[in-house]
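Following this message is one structure expressed as structure tokens.
One protein chain is absent from this view; the other protein chains keep their places.
So, subunit A:
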């Protein structure tokens, strides 16, 4: 069995804890992506998020390591924009979502990517995500456009469908794989140190950067 093989290789399972944030215009499907990812469910008609929803999700990075993702799903409406730094600050991963059928949401996604870069959140790995590929016949943003901008911005790129689940799992797994590993983990490969290195804060659920280490 795989566990057996792990022991043969003389390694110990490693666990990382990451803070991820979803950003993007209202109604592009951020909450749906999270729901698909966390519960493998989809609701056609979701209430719009007023606040920042929080879920935790485990993902297998490889045979040897698991990551616990603490995901903040933020409200997309313009009026809440000033609160976004609470959630993207100190995040290891940012999922910037747009709707492939609404080109203005793509422009908004670009603005988010720029803001993240401008805020010098350089350790944040960004994934640009074109959602709603199940509505391909209404597409207004081509895959090439998305991919080109992602490449330019140094972001990962995915096209997903929260509706049918396409690439949702992959998106988070890839992002978790690319997310910066705590230094202690690289040196020691020991789960004890990994955790102590990433659990400095008090309240794991708090989004405020100064007292959150998730």
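Everything that follows uses one rule, which is that contacts are C-beta pairs under 8 Å (C-beta built on N, C-alpha and C of every residue); 3 or more make two chains touch, one makes a residue touch a chain; residues count from 1.
The definition used in the following text is that contacts and distances are computed from a predicted model.
Visitor: If you had to name the missing chain as UniProt does, which of "GPI transamidase component PIG-T", "LALA0S10e01310g1_1", "SCO1 homolog, mitochondrial" or "Rho-GAP domain-containing protein" would it be?
Guide: "Rho-GAP domain-containing protein"
Visitor: Out of A:39, A:123 or A:138, which residue would touch the omitted chain in the full complex?
Guide: A:39
Visitor: Among A:27, A:53, A:111 or A:153, single out the residue that touches the unshown chain.
Guide: Of the listed residues, the one touching the omitted chain is A:53.
Visitor: Name, in rising order, the residues on subunit A that touch the hidden chain in the full complex.
Guide: Residues 1-5, 7-10, 13, 15, 38-40, 50-60, 66, 75, 79-80, 82-83, 85-86, 169, 188, 190-193, 195-196, 199, 203-208 of subunit A touch the chain absent from view.
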